[in-house]
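Right, one structure below, let's go through it.
A protein chain is absent from this complex, but the other protein chains hold their places.
This part shows chain A:
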Amino acid sequence: MKKFLKKYITAFIMVPIFLLQACDLDETQEVVTKNNLVWADEFDQDGAPNPQNWNFEIGDGTEQGIPGWGNNELQYYTDRPENVKVENGVLVITAREESFQGSNYTSARLVTRGLFEKQYGRFEARIKVPYGKGYWPAFWMLGVPETAEEEWPQIGEIDIMENVGDEPTIAFGSMHGPGYSGGESISKEFELDGDRFDTSFHIFGIEWSPNRINYYIDDKLYQSLTPEDVDEETDGEGVWVFNDRPSYIILNVAVGGNLPGNPNAETIFPQSMVVDYVRVYE
């Protein structure tokens, strides 16, 4: 979800074709196979998020060289309790409409970078998202650069959960790498039957193994991606970069920009993404 999403629509037209050709999921395949818990934050201690687990990325992306975080997003990320806190057993990331440091919205973006970085495993979180045009909550991972020169998308991006607030029954999982990034990412939507992502908690996860990433929501496996899929999707141009390095976890709520569109008059602020836990298994 990091950058260059202008061809987003094209990507979504291509995805179903790809799936028909390449993603005949085995009905008997188990949703998860990794059950040995190796890292977790249950968000049981009220206050600021545990600094042993989470760092903050502050600002509007300018400092990182990508103003609007590469997507014309409208929010300024802070580590203030107004935007991020742990209370009543959950992590609450709150997007607010307020004038702050030249932006009209504030929110928060938490990363485990430098604190918890891991290659392979089962990464899952139990999350409830906000609703309304312009909200763009996400639970995702970026690869750790080995040198200062290494940049996205070479480092690889795994989007475990993204949602846009005006599609309350739909979430999507994606991967970005060289030859399939931004609007050309490999992605699939999952639509809930008889439920919504903003009114109840759901579990979003991946199982990441050498040469395979499985995406699941609750007990449903809905996407399984391999190097062969990347080959087919990109006519052999794309490179599977997910055997290369560990990744870190990111939780954030973006507001506006290329993907969700900007908030409208009916969008209610403030609202929060609520995270019950993040767990990592081997």
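For the reader, a short list of remarks on this structure follows.
Definition applied: a residue touches a chain if its C-beta (ideal position, glycine included) is under 8 Å from a C-beta of that chain, and two chains touch if they have at least 3 such contacts; residues count from 1.
The rule is short, and it goes like this: contacts and distances are computed from a predicted model.
Remark: of the listed names "Anti-sigma factor antagonist", "BIG2 domain-containing protein", "ABC transporter permease" or "Simple sugar transport system ATP-binding protein", the one matching the undisplayed chain in UniProt is "BIG2 domain-containing protein". Residue A:K133 is the one among A:K133, A:R212 or A:R245 that touches the chain not shown. Only one of A:E42, A:E57, A:E117 or A:D198 touches the absent chain when the whole complex is considered: A:D198.
Listed by residue number, the positions of chain A touching the unshown chain are 131-133, 165-169, 192-196, 198-199, 266.
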